[in-house]
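Report on the following structure.
For this depiction, one protein chain was excluded, whereas all remaining protein chains were kept in their positions.
Which chain is which? They are A, B and C, in the order written, and residues in each are numbered from 1.
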């Protein structure tokens, strides 16, 4: 059970699907969320899934927040730019098989809007604190190499990483089967601190802006990242805690810890 | 596979769905079960699920009892009070994704009776033995704050807990998507003894009675809790045992323990 | 995916469903299998499920055997006796939720033959080597107590065990929801050796024969148990091995053990 709800059906011309879900350094999420805010993109659909964690979050201490992925749209202001569908969200799948189900649901929505291009954003943890870092890329069709090479993307990702886990890789992978071109942009990040890496997100954003042919004021990024960080940190801490609890339950936790079983 | 069976279709006027499933201190279960008994609410539907534990309990040593959640209804006796659907049960989902499936099934039934308001009850383990304790609240819509504030509910739950696991949180969360208002009431409890916390249940009941505008004799609570406790304790002990066995099976238990594999 | 295939549709008069699946001491399986042979019951349907282990067994060293549960029927020879559907098999569900799915499929078949009574057979591991032992019983309806008490069944199972895991308990539990009367007979067994306990099976068979009003020659039991034992032992050893492998895989086994991953 993965539920997609479409609130309104904007008319979009050849939209690009831009995906930023939680991951290493939360680079994708931060970058796409920033674009949503700066471009004043409008929410038009959402997705939630039984493959997300079975809890709700408390916002502002008392507001129940169901874990969701949200779809926004942006209509291009210039002839050069392209209409966009932007996807950001709280969670990826908890279970391995959920990644495929959620991926197909996202692509069903994309198909309904005649999306022919996908750009996903992720992070690549190097484990080192670096000064400068690259934006790496992986494409779902040989022919795209020429198109994207001019943007200064490093296409040797495979040397550092042999695979891409989750939505950032599966969406272009599954999208190919529907005739969609796709690229995954990976921002290099040290991997710590775990929460967010605004510098890596900035790097990716700069490449992205060139690809999309849009103008975006980058000066508010640090401020936005700070705003997001506390929420993202909370989700991550909670997910880790929840994973530990679920794991303890499954492994027969000793009685004294059992009390944490259901908060609620 | 989650099966809901409706035995009779009572005519209810704007009923509130009141949910008390197993959890910390079993506060919700105890409180709603007490209301069912005191209000002489009538059973009209039930739910069981493949996401419950794959065992039956033995009641009175020889009666096979399938794990269930049961729906009761109560027709308001005064103009001020409201019709109620009360949900109590033996179990929540064993698997993470089952929580969503079961939640949606419960809400499907609620929808069929035109429920527009949900109240779930849970517990919040503080890990400390306290003298006095609060009833905390979380709501699924900003506008509800005013409505519920007058009942002395503490709306700073988020300071102590960032999330609500399972039905107590998911039902108001998923209910919002169907246009249902929802509140989760959390009774603070030490967390030990694990079985039931009648004092926390009493506190929540007092708030609940005010919200619902009903009169309930509280003097039989201790007695009822004692009656329930042995059954609840049994289910919990068994679930823990079963979890341990299932876990051992999955992890390749040594031969000498294998004998416990199926009792039956 | 649980697949039931019906090869032929025998005309049966008020048949009783008799279930003996793998479990503690394999008492149910041994007892029902013995009845199948002695009564020359005829195979008419089978079931296999994705919830069984993902392997095939090799019989006689080279014959591929898919794990199955098989249905047999027996037509009563006397007015006093009843027609029977006998279910025996290689496996129960590997996953917790599979028990419910498989249980419902078995009951769907039973419903199609208008079964109104279920008898399941299981074992109860005492952990002690005992001289004499009981047959314990659990029923799915209070009214059955009188009917079954005369057969010398001990209805205090709940003192020794609070629950019944798997098909032996779930079938009468779920059957109640369909209006079927059900009893679970548990043969007490030490629990070791783990393979089969022919004495406990004999005890249960003696009670069963009285209930069913049939005549069965018990003299071939030991011989049959010996024949079955090697096969049952093989399945159990393999399941344990397979569980260990699956578990190692899931937990990231070290490379040198990885070689066992797929035999085939």
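The rule is short, and it goes like this: contacts are C-beta pairs under 8 Å (C-beta built on N, C-alpha and C of every residue); 3 or more make two chains touch, one makes a residue touch a chain.
Because the structure is predicted, anything quoted here is derived from the model rather than measured.
Asks: Considering the entire complex, write down the shown chains that touch the omitted one.
Replies: A, C
Asks: Hey, which of C:50, C:142, C:159 or C:227 is the one touching the hidden chain?
Replies: In the full complex, the listed residue that touches the missing chain is C:50.
Asks: Touching the hidden chain in the complete assembly: which of C:61, C:78 or C:217 does that?
Replies: In the complete complex, the chain left out is touched by residue C:61.
Asks: Please pick, from A:125, A:205, A:225 or A:238, the residue that touches the omitted chain in the full complex.
Replies: A:125
Asks: With the full complex in mind, choose from C:77, C:147 or C:234 the residue touching the hidden chain.
Replies: C:234
Asks: Could you please point out the chain C residues that touch the chain left off the display?
Replies: So the residues of chain C touching the missing chain come out as 1, 3, 5, 48-66, 94-95, 98, 234, 237-238, 242, 245-246, 249-253, 255-256, 258-264.
Asks: What is the set of chain A residues that contact the non-displayed chain in the whole complex?
Replies: Within chain A, the residues touching the omitted chain are 22-25, 92-93, 96-101, 104, 120, 122-125, 127, 137-140, 142, 145, 155-159, 161-170, 172-174, 176-177, 182, 184, 186, 191-192, 194, 236, 240, 243-244, 246-248, 251.
Convention: only the chains that are shown with their structure count from here on.
Asks: What angle, rounded to the nearest 5°, describes the rotation that places the Cα atoms of chain B on chain C?
Replies: Resulting rotation angle: about 90 degrees.
Asks: Regarding the chain A and chain B pair, does the interface count as same (over half of residue numbers shared) or different (under half shared)?
Replies: Homomeric contact, different residues on each side for the most part.
Asks: Could you put a whole-Å number on the gap between the CA centroids of chain A and chain C?
Replies: A distance of 49 Å separates the two centres.
Asks: Please work out the Cα centroid separation of chain A and chain B, and write it as a whole number of Å.
Replies: 35
Asks: Identify all positions of chain B at which a residue touches two or more other chains, and write them in rising order.
Replies: Correct list: 98, 246.
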